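Starting off with a structure, shown below.
Note that this complex is displayed minus one protein chain, with the remaining chains in position.
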Amino acid sequence: MARRVIRDLIRLALAGLAVLIACAAPAATLRVAIPLEPLILDPTAGAAIAIDEVTYHSIFEGLTTLAADGGVHPLLATGWTVSVDGLRYDFRLRPGVRFHDGEPFDAHAVVFSLLRAIAPGSTNAQRDALANIAGVEALGPLDVRVTLKTPDADFLRLLSYGDAVIVPPQAHDLATWPVGTGPFRFAGWRRGSSVTLVRNPAYWGAPAYVSAVSFRFIADPNAAFAAMRAHDIDLFLDYPAPETLGQLRADPSLRIISAPSESEVILAFNQRRPALADIRVRRAIAMALDRRAIIAGAMYGYGTPIGSHFPPQSPDYLDLTALSPHDPAAARALLAQAGHAHDLAFTLDLPPSAYARRSGEIVAAELGAIGINVTIRTLDWARWLDQVLKRHDFDLTIVNHAEPFDYDIYRRPDYYFGYRSARFDTLLASLKHTTDPAQRHALLQQVQRVLAEDAANGFLFQMPRLGVEDARLHGAWINTPNQAIDLAQAELAGGAGEGDRALSPATRLPGIVLAACLTAGLGWLIYALGWRFVLRRLTVLLLTLLAASVLIFALLQIVPGDPALAMMGPDASPAAVAALHDQLGLGGFATARYGHWLGGMLRGDFGTSYAYRVPVGPILAERLALSLPLALLATLLSILIGVPAGVLAARQRGSWLDRGIGAVAKVGIAVPSFWLALLLILLFAVRLGCFAAGGFPGWDAGIGAGLKALVLPIVALGLPQAAILARVMRAALLDQLGEEHLRAARARGLSRDAALWRHAFPNALGPVLTVLGLQIPFLVAGAAIIEAIFFLPGLGRLTIQAIGQRDLIMVQGAAMLFVTITVVSSFAIDIAQAARDPRLRDAR
Amino acid sequence: MSLLDLRNLSVDYSGRRALDDVTLAILPGEILGIVGASGSGKSTLALAAIGLLPDDAVVSGTVAFDGVPIDTLSERQRDARRGADIGLIFQDPAAALDPLMTIGAQVAEAIRAHHRISRRAVLGQAAETLARCGLDPDEAPPGRYPHQLSGGQRQRAAIAIAIAARPRLLIADEPATALDAVTQAHILALLRRLVAEEGMALVLISHDLALVAGVADRLAVMAEGRIVEQAPTAALLANPASEYARTLIAAATADIGRHIDGDDGSSPARGGGARSASEGYRPIEGATPLLHPCGLRPPLAGKDFEGRSVPETLLEADRLSFAYPGLGPAVSDASFTIPRGAIVALIGASGSGKTSLLRLILGLATPRTGEVRIGGRSLTHAKGRSLRDLRVQVQGVFQHPRASFDPRWRVRDIIAEPLALRDQAEPGLIERAVARVGLAPHLLDRLPHQLSGGERQRVAIARAIVIEPKLVVLDEATSALDPISHAAIFALIARLADEQGIAFLIATHDLVMMRGFADRLIVMEAGRIVEQGATAQLLVDPTHPSLRALIAATPALAFDLVPGAVAS
């Protein structure tokens, strides 16, 4: 054990050294931030946009691609021919292409990939669309024929989606270790924090300029702002804090991007509700909306008003905002006409994104102005997906539809808003079979008009692709017609960015060191206190843990929301969701699953994360490596401040010092730590700029850098605890100072201070230790909000995130860990008390 | 020249006067006894002498040691004097020892506070000091923690600490009050020996005149912060100048009959004060001398307290055993009977199982084996209705009356609570009970904390007798009272027994009082009943060594109870 610790320590030191050296080397990593982390990295097995953002065009490529104008161009296929009936496509493949693992790209891989996407049990989000494929056959090593069931004018575009990329037949774990043909290779993934790609030197095309790309996932507006200010990020896409763009604009080294996107933010109506099935009510609502005010209030002016479900930059766009002008009086008249002058009351279910919440508040106020009573409910994504998307249990919701060409959703009868229109269905059917550009243009404009006239939904604004980039960044193509970010040509003039870092195994090290110290300490205590004493308490500890595991498991069985749905997202087909549900082992009896889980934990296996599809244990360990030091250092800080302050106050009871400490402590206890955190950010990050407002570089960036990132969080957590400790210390000391044995000590000639330190202090430590025992678990778990504020990849934030993702197995593991920490620290405190007080040792 | 000189010393705590113009001198090698009721300022005097009064004390007058006034010394010099010049022994050794430190370390600390000596050498010296104070290294080695010692051992350790630096004056503040009588005697003997061996002066502070008188060369009597009288012991006992000293001597010699006459508020010691303890009493109507001239109660009509033909057994304890979970047996195989109307004393050192036995008798605890029968019916196995019927017959009075009252209830409600046991309470029961215990009716509307100690004890007894039980059990019911109230309560009990025919079972360690009071004695040791029988017989002819030691260690008995007196 000890030898291992020493070995790990040496490794840690070497890693630190390596980082120092690396920092001096020329920078070559491009740091890209996006708000949401993909849960898997296989674009053919999930629908989340973030998967495409990270992997498509960088790791994976398809047969075709879309140009800026939306036209289909060849990529891995060099060309194709289409039969006259539109049912047969013959592709000629690009020669000399190899996958990252060295295997060649050929017709076999294409056949495999397309058949895999439509196979039963496939979780491909476009499986329904791709199911139009009747057959795929290799005509030669580089020739493939695809046969369709019905002609589809959009088929080549479909092949340009991330869902249709070509994957290597021999790869088996693409979700966690993606292998493709693109300009970057997958290098590593720190869950909850970053994905790293490195340049593919064997790329068939022009190799990338940057040697590596590090994707960071920052959803919190404050952390995003802080990261940009600190120049921690070279390119931030879908920047989540439009309110801060004004401040960033003042920085000449940054450039604000506001690109058009395929995203339409809509106020969706559940047309299964009788009131909302009435077109007059829908039109009234549409006319109650003041798009300008919504864009100004929710998006700080970034956004384009839309009157239908179509992006304004499209050549087929038709501005229909005039069809639903902001006219509350007319809206009220319409409502009266519909017989709903005053009696309408709706719920507005909002997903957790800032744009939706801010828009929702304004929309609620605007609907209130025409006499509609709106109740807002904020849901996490999993619940929104379950309740709104799956079960259609809502009245109104606001959500951003980011898929390109997604007007198709208005045709689906089982889609969440339940729009039905024969006129619309006919239009789409003819669009499907029309290939003539002029005819298509006319049809698409008609599609937009029908949706607007029917007030199929409330159309709010086009969500711009907001971004912030380093002014020296060139060649990054971000407003691609699909969700990809094309970084193949990106380069940083003057080479900023970040140096290559040695990926070291040191991440888990602080945890190991701590565990070792803890074990050694306990070992010594067992030696000092006798095994019988320790064994009895250990038994209690284990029984508590067992009971806790039952409780945790039972508790999590009642949480609504399907993890599979949460992972697949809104655009996934039900069949794909069901397939994933089975894959995750969510069926079967609860007792059997509990037994499996418990058995696994005994072997150190916490199960496989539903969300990330990797073992839970290492992720927890990695997060613990942040949370435990954070809690322990905050505890240390609170001891270093609280204990001396308490002693000073007690020693000079009644003096101005005592009163001063008492007053500060009283206020200190009342300060909410998350508010203190904000004040610290305001002072030290925003005003003085001497600490970062958030983020954590990881321990492999060096202990110093790691600690620096933790300074403000430690202070925010530790100070209120210091106030508590100071009060407990003072009260306990005063109690002791009134004891007869203190008087006896002085009677035998000890000075006031000697009596205090030798007799009062050791006795007063009892209550202080008890408080400390409660404090450590409180800090580990209670740091969740602090972790959120400072954007630290800690255990608390992981747990909240996992609850949101319905990654229940992760929640179970984390909860178990928290309970273990609580139980172990109370065990440790018990032992420490016994070591301190001989009476406790003798009390059996 | 005197060793310690207190001159016109007054001490006030936030306006309350604790010491009032005290002038006192202690000569080298002398033993001075200071006697007074609790609250008379004795402890303040001790703390003032050693210079450890609380910060909020306002002091006037001078304290001089060896002719040097201590207020001329620096804080450091004063620290250096404590322990080296004057040693102090506290009342409760359990509280005066640091629970986290071994006794050896605490003795060593006292030595090292004054003498430059190596850590190793000091340990030997500490062990030697402990041994000199009677702590056998095999039984109680220096490595023991205070909680691992018995009460007597703890006090020996505390004494060792106090004398470790060889002070010239030792002040012992109630050094034996927390201990049982036998241990008390041992501790006093130890102090006497040490004083003689070391040539120390000793100030022995106690509320127990008999105890101090047996040791001290000179006595000082304190009351309400003043020294009422000081004189050589023999002179003071023979010829007390003050009325207060006279009362004290009377109470100590258990001359209850004479004392009752004074219980009308005219006692000089209780004359002043806004609300003296006696204010709420009325003279008990028709108070007749309750005691036989020789100190024994007259036999009850139709009874023979020799125990040969007991007319009617009220309560029967049959082979009772009891243990607290996880501890050794508290009561083992205890059997005895209580006749109707008898006063039975349960004698034993603290920790001998008296309280546990009483709880079994009262049905507050369930015995492991055996049972308690009242009038032939089992209390132990009674439930519901029949339990209530039995409870009507047995009531209890607890050691600390104040703790036995709900602090939020008024006296009237407290006394009335047991009436719920009766299906219909006759009116006037409360008033009758109050009259019987001699409590002024206006006290009925008071809250417990507004009563004096003696009043509280009367309220407790009134509650016990309000439903007119056949047996009242008292657990050390007077140990918290000053000697005068103490005597008055016993007089009351005697009267209730005589006039109401109520039987009493009284747990006590006060053999003096029981001598002239109880019909029967039951002696307990380590959970067992080691001896029981008629009082006179047992006192004259104790067979068990435990009782013999107790008789020998009881100071008052030593100076006026001679077998011949009982025989006459």
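Residue numbering begins at 1 within each chain, and the chains themselves are lettered A and B in the order written.
The criterion applied here is as follows: contacts are C-beta pairs under 8 Å (C-beta built on N, C-alpha and C of every residue); 3 or more make two chains touch, one makes a residue touch a chain.
One rule holds in what follows: contacts and distances are computed from a predicted model.
Visitor: Consult the UniProt record of the chain that does not appear here and report its protein name from "Homoserine O-succinyltransferase", "Transporter", "NADH-quinone oxidoreductase" or "Peptide/nickel transport system permease protein".
Guide: "Peptide/nickel transport system permease protein"
Visitor: Specify the residue from the set A:255, A:273, A:357 or A:537 that touches the hidden chain.
Guide: Answer from the full complex: A:357 touches the omitted chain.
Visitor: Tell me which residue among B:86, B:200, B:317 or B:362 touches the hidden chain in the full complex.
Guide: B:362
Visitor: Just to verify: which one of A:202, A:333, A:598 or A:678 makes contact with the chain not shown?
Guide: Looking across A:202, A:333, A:598 or A:678, the contact with the absent chain belongs to A:678.
Visitor: Touch as defined at the start, partner being the missing chain; which of A:544, A:770 or A:833 qualifies?
Guide: A:544
Visitor: Which one touches the absent chain: A:153, A:365 or A:835?
Guide: If we include the chain that is not displayed, A:365 is the one touching it.
Visitor: Which parts of subunit B face the unshown chain closely enough to count as touching?
Guide: Against the left-out chain, subunit B lists 359, 362-364, 387-388, 391, 394-396, 398-400, 403-408, 417-421, 463.
Visitor: Given the full complex, what residues of subunit A touch the hidden partner chain?
Guide: Counting only subunit A, the missing chain is touched by 221-222, 225, 241, 243-244, 246-247, 293, 296-297, 352, 357-358, 360-362, 364-365, 368, 375-380, 382-383, 544, 547-548, 551, 555-556, 558-561, 666-667, 669-672, 674-675, 678-679, 681-682, 686, 777-778, 780-782, 784-785, 788-789, 796, 799-800, 803-804, 811, 814-815, 818-819, 822-823.
FYI, only the chains that are shown with their structure count from here on.
Visitor: Suppose each chain is reduced to the average of its Cα coordinates; what separation in Å results between subunit A and subunit B?
Guide: Each chain's C-alpha centroid was found; their separation is 72 Å.
Visitor: Can you list the subunit B residues touching subunit A in their complex?
Guide: 47, 50, 52, 75-76, 79-84, 87-88, 90, 92, 95-101, 109-110, 113-114, 145, 147-148, 158, 161-162, 164-165, 326
Visitor: Flag every residue of subunit A that touches subunit B in the complex, lowest number first.
Guide: Per the stated touch rule, the residues are 739-741, 743-752, 754, 758-759, 762-763, 836-839, 842, 844.
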